[in-house]
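Note that one protein chain of the assembly has been removed; the remaining protein chains are unaltered in position.
As written, the chain order gives the labels A, B and C, with residue 1 at the start of each chain.
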């Protein structure tokens, strides 16, 4: 068996194993796995609407995944994507609603606002790490909660004590008649293009620019990078800022695409935290992130249909999803197994 | 799918009461908000109403009968509402003000389905908006608190600040003032519906500063309020600490050994409203486009049985106020000073 | 409130709040000192919180007032076993330790909620009859100033937590096991050449971390909520992780950090009655604890670097 072959097989087998164990769970708890998975399948690919919504769900996951992955490539653990996403969401909605501009200015401006807010939110942890060696994990965790409460407060102030922002103007919306008619009224929006564009951007930065070269070098070996005349601090901050910008964009996708406004929140969206898994499942590579996001997004959205079409309770569905993630994470064991059998074959 | 249903319903109404297959001509379902169907709050109450309606009319859980879908995140509202509409439920409830925009969007797409939204207003011909006069019920809670406190200090613990919770605060404060303006009301919002430790600390602060009755409108955070009260009660059985529950009857939550710290609970009878609307719809009298508010007069809000924690004479006074509000003699302001929505 | 009253209120509250975090953070210390990143603390705490309540409910009639304490043991055991999943994945299967952690977090919550549904057929359990009690320490609580601060309304669990921190310090810095634990987290190959079974140590460490996080969760549910539901544990695991780093992977440091977090929380609660803070509008006041934490970090905590081999699976004969 060739290595490429194995690389492709591992995740596939992992997903299948996860689903198998999930099936056992369903059986044990007295539900019909077949019906369950048929429902899941329909939930993901069933009709144009499902496909549209699945893609919609994947969009923020791609960006959150990129955010986490990018930081990881520079040796930083940005666990604050959640908070950066929330401020990005708010900023984009604010710009989307507060100004009245022609679309070709308004939409890009609103998107940029989201990115900028996220970048700003990641700047502080970056700065503290660069200048005072304060561990980014703890700062970003704190920044998540701060984002949650501050944005809630801002929404109140802005809406005069209300619970949600105004709706963004049409000129700032990522939604489109065309896409929703194409997918039978789904909320599919042009955000997916933004997300895919960002995949390219991340790839470009890392693989084509001197900045990327430096970021990677610093991530691997600070001492050698310093020896080679790179500015460690600058690169740490830069990496966090870019990562935060991706996260902010994820928020903008929610604000300008999926929802068109923002409510005060009782808790986190979860996208930021899932983004960690998305990134690492994708080995922190841009393409890998797409894989992780597709996996997460499809499961998350498709699983909605399991209670709906197969009466399988939310909780069981969650168990199944967790199992799939778990097995994909354990890819090494599968790889080991595959190489063994392929060896044995070779021996014969 | 079922534009003309209303008509048919009207005709079938007769044999509906008998239950049986024909009953399944009318089907009803709901989408929970992120709280989930067991939130001990409006989601749970709404589901209770739907189940009761289902039983009364011999409906089965599932397609063509009654059902619910749970939302893990706010992005699920639209798919869930849509899914139910596509499963040809005649009437679909959206529970919680967070669902306002989502339901508005779906209602405008699925014109043949009838919708109802709770705690918010959606202006669509095929949608009825159900609001509650939490302030009226909370007024009674305030009266109960004022008549119970010995320290002349009572407290209000809110979750996140929003219009609905403001109505609780407003009513409570007015109720207290109506009885004795000299009573001090300690108001604190915790900013969360799911942080019990915050609720507990806040209650601790209030009780420590002499407050002896706390009315909470803070969901899971309220759990902490009960924990604090129960802790004080079990350490000192004749400590004078009370909690007034919210939404559903929280008597069980107040049990400490054989005593109980739950003075009463301010019930928000979402179940009543849900049943009411479902029946109307089944009988072809769906009040599409209307905004219906349920107050004390329509049993939309009320105080729960205090199981003797409120003495007879006090109960009598509370009922007087209840009459006055029902009759409109007392007009309860909906929002606290300066907290009116723009 | 006067200044002293504020302290009399805040200090006990902080310690009470800290107890679950201390235990969980100590769990984190064990795991990460051995070189296994443990972001799964949240899920392990959930499991503990659930088991604690479940046991308490079912065995109150058998054990009476001792129930909450025995419930801690039950939670400890179950979460310890649950942690084996994380160990197998990240040690034997060389899974990415963070992803495995994320999966465990999802799994823990899902399983706990599912069982709740099965057993109680609603979204949250019933309420326990006997919670972990708090009490005034005789005599000591009468000492002026520190009496009301340190010995009033104190929880057995808080005392337990502080003791646990000290024991952990002893185990990690004074015992053979501790020496091996740290060596495995710093330079596994060196440990291996000295005949230390790297993976075995790591398994033990991860299981201990599960056990401690389980206790943490059970303390939380048996003091704060007294029942279990989807929101019982939300974020405490990550706060514990933060406490561990704040404390620079040192047991006593982690304890201090956890208590500090408690203090910051309490500050937000009494805020409205404190001169300067009362100026902050409520909405923003809720963010205060977290801002204070960052200030503290920038102010006097500074550099923190974890164990060298943290997060790297040990592969014999590779370098």
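Miscellaneous remarks
Note that in this section a residue touches a chain if its C-beta (ideal position, glycine included) is under 8 Å from a C-beta of that chain, and two chains touch if they have at least 3 such contacts.
Convention: contacts and distances are computed from a predicted model.
With the options "Heterodisulfide reductase subunit B", "NADH-quinone oxidoreductase subunit L", "Sarcosine oxidase subunit alpha" or "ABC transporter ATP-binding protein" in hand, the undepicted chain maps to the protein name "ABC transporter ATP-binding protein" (source: UniProt).
Taking every chain of the complex into account, the omitted one touches A, C. In the complete assembly, the contact with the undisplayed chain comes from C:180, out of C:117, C:180, C:226 or C:286. The residue from A:217, A:247, A:276 or A:293 that touches the chain not shown here is A:217.
Taking the complete complex into account, C:189 is the one of C:7, C:137, C:162 or C:189 that touches the chain left out. The residue from A:105, A:193 or A:228 that touches the chain not shown here is A:228.
Residues 207-213, 216-217, 220-221, 223-231 of chain A touch the missing chain (whole complex, contact as defined above). Remark: the residues of chain C touching the chain excluded from display are 170, 174-176, 178-180, 182-183, 186-187, 189-196, 308, 316-317, 319.
In this text, only the chains that are shown with their structure count from here on.
Arrangement of the chains shown, judged by which pairs touch: all-to-all, with no pair of chains left without contact. Averaging Cα coordinates per chain places chain A and chain C 28 Å apart. The distance from the centre of chain A to the centre of chain B, with each centre set as the mean of the Cα atoms, comes to 35 Å. Residues of chain C found to touch two or more other chains are 234, 283, 286.
Contacts with at least two other chains are made by residues 36, 161, 191-194 of chain B.
Put simply, chain C touches chain A in their complex at residues 39, 85, 89, 92-96, 98-100, 102-104, 106-107, 109-111, 113-114, 117-118, 234-235, 238-239, 241-242, 245-246, 281, 283-284, 286-287, 289-291, 293-294, 297-298, 301-306. The touching residues of chain A, counted against chain B in their complex, run 49, 53, 57, 149, 152, 156, 159-164, 167, 185, 187, 254, 258-261, 263-264, 266-267, 269-270, 300-301, 304-305, 307-308, 311, 314. Within the complex, the chain C residues that touch chain B are 1, 9, 13, 17, 122-124, 126-127, 129, 131, 133-135, 220, 223-227, 229-232, 234, 265-266, 269-270, 272, 282-283, 285-286.
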